[in-house]
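Removed: one protein chain of the complex. Kept in place: all other protein chains.
A and B label the chains in the order they appear, each numbered from 1.
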Amino acid sequence: MAYERIHPAVLVAYFLSVMIPAVFTLHPMMPLMALAGVVLLLLLTEPAPPRVRTIIWMSLLFLAVVITNPLFNHRGRTELFFLNGHAITLEAVLFGLRNAACVIAVLLWCHCMNRFVTGEKWLAILGRHLPKTALLVSSAMRLVPLLRKRGEEMRKSQQALGLYGDGDAMRQLSGGAKVFSMLVTWSLDHAVSVSASMKARGYGLRGRTTYSVYRFRREDAILLTLLIAADALVLTALAGKALSFDFYPVLNGSRNALTVPGLMTYGLVVLFAPIWEGRNRLLWNCYRSKI
Amino acid sequence: MELLQVENLTFTYPDAKKPALTDVTYTVREGTFTVLCGASGCGKSTLLHLLKKELAPFGKKSGSIRFDGTDYESLDSRVSASQIGILMQDPDSQIVADVVWQELAFALENLGTERSVIRTRVAEMATYFGIESWYHKRTGELSGGQKQLLNLASVMTLSPRLLLLDEPTAQLDPIAAGNFLSMLERVHRELGVTVLIAEHRLEDILPMADRVLVLTDGALTLDGTVDSLADAVREGHPLLAGMPAAARLWKLLGMPGDMPLSVTEGREMLRAVCASNVTPKASLNNAETAISKATPDTADAAVSETRKSKSADSAESAASLSEVYFRYERNGKDVLRDCSVDIQKGEHFCLLGGNGSGKTTLLHIIAGILRPYAGSCRLFGKKLAAYRSGELANGITALLPQNPKDVFVTECVKEDWLLACKTTVPEAEREETVRRTAEMLGATHLADCHPYDLSGGEQQKAALVKVLLRKPKLLLLDEPTKGLDARYKEELLAVLKKLKDESVTVLTVTHDLDFAAVSADRVGLCFDGGVTAVKPTHEFFTENSFYTTAACRIAGKMFPGAITCEEIVEAVKGEQA
Partner (left out) sequence: MKKTLTILLLAVLIPAIVVIGAVVFRERFYAWIALAVAVLSVLPLLYAFERRDSTAKELMVLAVMIALSVIGRVVFYAIPGFKPVTAITVIVAVAFGGEAGFMVGSLSAVVSNFYFGQGPWTPFQMFSWGIIGLLAGLLRGLLKKHIAILCIYGALAGIAYSLTMDVWTVLWSEGAFVPKEYAAAVMAALPLTAVYAVSNVVFLLLLAGPVGKKLERIKKKDGLFLSE
């Protein structure tokens, strides 16, 4: 995986650079480009084809967002037809389409982000500035599967001793609450044992440092610089009203000298991930064929 | 050089009537391997915790502890944290972080080590301990043995000079325990770390030790080399029960000379006994005679004989599984595959097998907690599916889980006991039944305690009382001897005997071969999702050559059929007579 090589902070910066402009502007090209980029990325990296259920859910969500807007929003001049005495306008429909594309694009980018930036990586970023919080999150994440397993063992043991049974819902619920209460007792006891082990290994001494297996390398520095430069250009274009867009009362996009460079830069940012992925694949095949 | 000097250490817990440690004095030289032994509750843990300043319990303390010449009162907390490492029993309760590398870095981070130094140290440790392949794994996905190795590695990142270990293998299965101890020996030998380890399973640890300390009721009763342990053993010290089979045999036979520890030494001793004997070995070749000689009451063999003839009669079986398949997830792999086993009424059946062989799963299926997706299960002649939900748990089966804490719902042991009788005993008799059952297990004094304030053995006992109060016809025990010392095992054996008199069927899942050898009527081996090699206990152990008791391995071809030290002694006596 080509993304293993990139420092987590750079990865997060990249995903933010893609998602923020798509969400916080109205220019319809932004979410469309984001959507195109993520579909390309998914085609390249997704190990298994998406399940039918996911596609259906996404389509339903898309439709829901598209439909809701014109139903509640009757601004816009180009009236298409009337529903219950309210005008359904072309502008509102298009606005709904933009929103839907944006929502789906963000969801898909988040899906990719969650695959590339694992909990371990988030903690490495967090650890730098919020070391105590990072430690807390890390131990909570360690505890989730452990306590789940213990809770399950307790439930089974109590079932074998007759705490549950009869199948009546009230008894199940009170049985569940009892097991949860047992689990709380065990967990607090466990917390005390773990804290003893932490103290034994010097937790609480002054001047704690934080360690991360991820090193910020030259490649990361180059990528981050490029990313910041691209972001700066896109933001300048936005600030310079080069990418302003209004849906109401009629569709109206402003243009100036920065419009095309702005859009192109954002497009490059969006396409960077799929290109990077493709490049690394080609390189890999090249290496392999040379060996 | 003396690394640790303890002088006249006396310690009393708050609210305790008598001290937990009285007048303990000893020194530990740098680079030595010391084993601290004694029955549970003798003060081993208290002593180890007092030696680790950060974990020292509250209470009244007198006497002094010096580390490297510095008194503990003035010992710098950085020195204490880094130079004295401690490892405890439960592998899970020492892991802080979610990912292995985070855990390895944890101690170094605490001491404020620079990133670049942490990087090298962690890499070093991961390589030394063979952790590389699971370096990026989540700690929750590791096996118990891996977790304990990780804990050892995590402590070792600080390169401590003194390593304290409080029964580190008690919660591990035999293979993981062996791995852990050999890694510990390597750490000691190659890195020169001073080790002080508390253990009651002495079989594997004594051969590594240079020195032994014995604590009896808080007082140090022995301080010397492993050989000097021989005198204590000869006098019948309670420690005897935890000694290696060879040493026990040595004591039982009343042999002179050095105390043997390993199987080889034991075999040599036995060979010497035989050689001094005029009786030709030929007469012992028949296994059957050896068994009848070995066991004082020949009933055992007879019982298994009658069982064999009756096994065809299905009415006699308490639980019978045939061709059972089970998996936890739809797309997961089969945990039980074509698993068939028949547990007969009134017998004690021991199910042995490695980790993940499906033993516990099988137990849960019989307890009605899990449902197999194919195959048939009958309990007392009735289909498992035909029992109403909750009916099984009400006087048919009862399960003592691996972790006895899982049994207690309330904050008071007695409350839990009474709760257990709710559906099984009429109200008027409850108090009396609870009293009698508790008495039978010697648990009366635990009644008013919080379950979490009890020691491991006491918890197990109190839990067993609760389980028995469910009045099961078929009692299911999941690793009932895990982490417990020999004295408790004796007590458990006595309880099992009483249950047999009440013709309660018992099915035990265990790793403990010695326990199975002395208590089971029949033994089965769980392997690869099925139960193979179901045999009467003696047959099972004598026919296996690896997976058998140490006593059986010592007896070998000289006394075939003998599977415990006591049986070997009987056989020897029979021969001499």
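Going forward, contacts are C-beta pairs under 8 Å (C-beta built on N, C-alpha and C of every residue); 3 or more make two chains touch, one makes a residue touch a chain.
Here the structure is a predicted model, which is why all the values come from computation and not from measurement.
Undergrad: What shown chains come into contact with the chain that's not displayed?
TA: So, taking every chain into account, the missing one touches A.
Undergrad: Thinking of the whole complex, not just what is shown, which of A:L235, A:L251 or A:I275 touches the missing chain?
TA: That would be A:L235, which touches the missing chain.
Undergrad: Taking the entire complex into account, which one of A:N114, A:Q172 or A:T225 touches the absent chain?
TA: A:N114
Undergrad: In the whole complex, what residues of subunit A lie against the chain that is missing from view?
TA: The list for subunit A reads 19, 23-26, 65, 68-69, 72-73, 99, 106-107, 110-111, 113-114, 117, 119, 122, 129-133, 135-137, 139-141, 143-144, 146-148, 151, 173, 177, 180-181, 183-185, 187-188, 190-192, 194-196, 198-199, 203-204, 235, 238-239, 244-245.
The rule we apply is simple: only the chains that are shown with their structure count from here on.
Undergrad: Quick one: in the complex, what on subunit A touches subunit B?
TA: Touching subunit B: residues 119-120, 123, 135, 138-139, 141-142, 145-146, 150, 153-154, 156-167, 178, 181-182, 185-186, 189-190, 193-194, 196-213 of subunit A.
Undergrad: In the complex of these two chains, what residues of subunit B are touching subunit A?
TA: The touching residues are 52, 54-55, 77-78, 81-82, 85-86, 88, 90, 92-99, 101-102, 105-115, 118-119, 122, 136, 138-141, 151, 154-155, 158, 364, 367-369, 389-391, 393-394, 397-399, 401-403, 405-409, 411, 420, 423, 452, 466-467, 470, 476.
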